[in-house]
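As you look at this complex, bear in mind that one protein chain is not there, while each of the others sits in place.
Moving on to subunit A:
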Amino acid sequence: MSTASLYTRRIEVSAGGTKPRKHQDHSLWKENLWRLAIVAALIVAWQFAVNFGWVNAFLMGSPAGIAIEAWRQLQSGQLLSDTWTTLYATIVGFLLGSIGGSAAGLLLWYSRHVARIIDPFVVALNGLPKISLAPMIIIWFGSGMLSKVALAFIATFIVALLSAYQGTHQIDANLVNLMRSLGATKRQIFLKVVVPATLPWIISAFRLNIGFALIAEIGGEFIASDKGLGRSIFVAGNLFNLNAVWVGVLTLMLVAIALYLVVSRIERYLLPWESR
């Protein structure tokens, strides 16, 4: 019974993961125009507030200062190399963790027995904030790329495993019965029913894992690193260089959006029956 209750909690997809709906062209245009207007208004208001002295540029940064800092970092190549470092470690850890975790979760379908035995370990690990492992991981793997990949891997593996395993529990038993009535082997049932039926859960874990991988990555960089956006933000923060902090934060935001878009693309490719 404990198994069932622990696994019935369906991982919710964050707002960023809602499926893109088709709009008519002109309404989409309008929406984008509004969004642009909001951003522009914010930037202008912020800059004015700084210029008129209503807001302390030293503590808040300013749009102009951010632009200048971004340009400087672009010119020196620092921004690109930091972004690349962070992106690379995040993606490698994310992919290894998400794919490995999903595969492990799927394979647990094969053996209820094994699943029941490892259940408490999975639950304990799932509850643990993975970033608390960072000091240990850094001791083991050093302050370079490897420790960040390992952190992102750990942060994403368990989520993917749980999600895939839950997915295998939600499969319509009748689909399995149908396969059995056709004389299918367990392997055939696994490949033709379990895997495709679980794909939506796997994709939803992928979405969540973008966030988890980035948290692990940035957290790891905060603690010990020689390169990366997290380190850049951390160092700039210590120096009270708010404009540089903003450059790092905004770049991270772009990275996250880009990763979401990629996962959405993968989703549309893997789940063609779900997009109409």
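Here, contacts are C-beta pairs under 8 Å (C-beta built on N, C-alpha and C of every residue); 3 or more make two chains touch, one makes a residue touch a chain; residues count from 1.
Rule of thumb we're sticking to: contacts and distances are computed from a predicted model.
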Omitted chain (choose from "Cytochrome P450", "Tryptophan synthase beta chain", "ABC transporter ATP-binding protein" or "Simple sugar transport system permease protein") - UniProt protein name: "ABC transporter ATP-binding protein"
Contact partner of the left-out chain, one of A:50, A:179, A:202 or A:244: A:179
Hidden partner chain, touching residue among A:43, A:256 or A:271: A:271
Touch criterion as defined above, residue of A:193, A:229 or A:259 at the omitted chain: A:193
Residue ranges of subunit A at the interface with the undisplayed chain: 172, 174-175, 177-184, 188, 192-193, 196-197, 199, 271-273, 276
